[in-house]
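Only a single protein chain was left out; the remaining protein chains are all shown in position.
Moving on, here comes chain A:
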């Protein structure tokens, strides 16, 4: 009985040429497409053509990448360590902890110094943002954010406001008042809006603009007063974890690092990605500009820190040891740029000689990961924040 199979042909208007023809019932990715046989063939050929362009694009990409590598290699005529052999060796370093700031109820995620070299703002996992006086260890202000995991905080250049944000996908600015009883949350201003967590924020040269980086893969420049987006920076293919603004004398650029293992340098005004570096093997947790503005350092989950020279457009030094297997979470330079302080997930801080590439000191004291590290604006001390809920201010001598 059932020895004959029939192909039931539907007859009707074709989806692409809209003529009444016998239609081929085709499903592309579970979507029914009703094309007539002519349009079907045309579509199949076009598919081939776009496949070709994909291939040619890929090939062009490859050749350009190779050319880029060649150009960079040509200028790699000597290693930084070789040039630095003539440099004087550093004496023994004796870093002492001068202050331990206790008060956070949970992991300290981020901290920043005020330009007055004495105040510190720090944010933690429990949503609290505290402003400390580092000389006296007094807490001057405390704000409770309506979100946990406040991953970014920054002090305004004037010292009159702080910015912070995290899992709420926003960056909020709180003006600091001298009146102790004033409720800071009442004056809060939401400035940045991202579609994923806020990983980093910093004020530009004035209190009026904020640069933010987010887990949504973009960085953005905002006007504080109006909350308006001034410029956005697209180019990372994964979360942007960190950013740093170039020192004011050298111009309008900033560097960002992300989970895509790339560090990108951007022009603030045009939004253009001007340089890109991808030699790291894992997420870049922190980037910091060199004091001279011609280079930057990065700390990564691959347990290395690297120095990238912007004029040579390449990595010039790598700070690593076989004994260091935990990721580095944060880096900063000393005032002269001779020392690189790096905080690691193995609870230590390693101090590296930037020129010679050797480790000059290893600092203990924290009882959990060192999550953030910053040198004070005058270079006399540096502060490290850790998952052990404390911050430590250390000095030489």
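We adopt the following convention: a contact is a pair of C-beta atoms (placed from the backbone, for glycine too) under 8 Å apart; a residue touches a chain by one contact, two chains touch by 3 or more; residues count from 1.
The working rule: contacts and distances are computed from a predicted model.
Looking at the choices "Gem-associated protein 6", "Guanine nucleotide-binding protein subunit gamma", "Signal peptidase complex subunit 3" or "Elongator complex protein 4", the name in the UniProt record of the chain not drawn here is "Guanine nucleotide-binding protein subunit gamma".
Within the complete assembly, A:72 is the residue of A:72, A:139 or A:359 that touches the hidden chain. Summary of contacts with the chain left out: across A:90, A:193 or A:230, the touching residue is A:90.
Listed residues A:127, A:166, A:200 or A:217: the one in touch with the omitted chain is A:217. Set against the missing chain, the residues A:19, A:60, A:223 or A:281 yield one that touches it, A:60. Mapped onto chain A, contacts with the missing chain fall at residues 50, 53-54, 57-58, 60-61, 64-65, 67-68, 71-72, 75-80, 83-84, 86-88, 90-91, 93, 98-99, 118, 134-135, 195, 216-218, 234-237, 272-276, 290-292, 294-295, 309, 311-314, 316, 334-339, 354-355, 375, 378-382, 393, 395-397.
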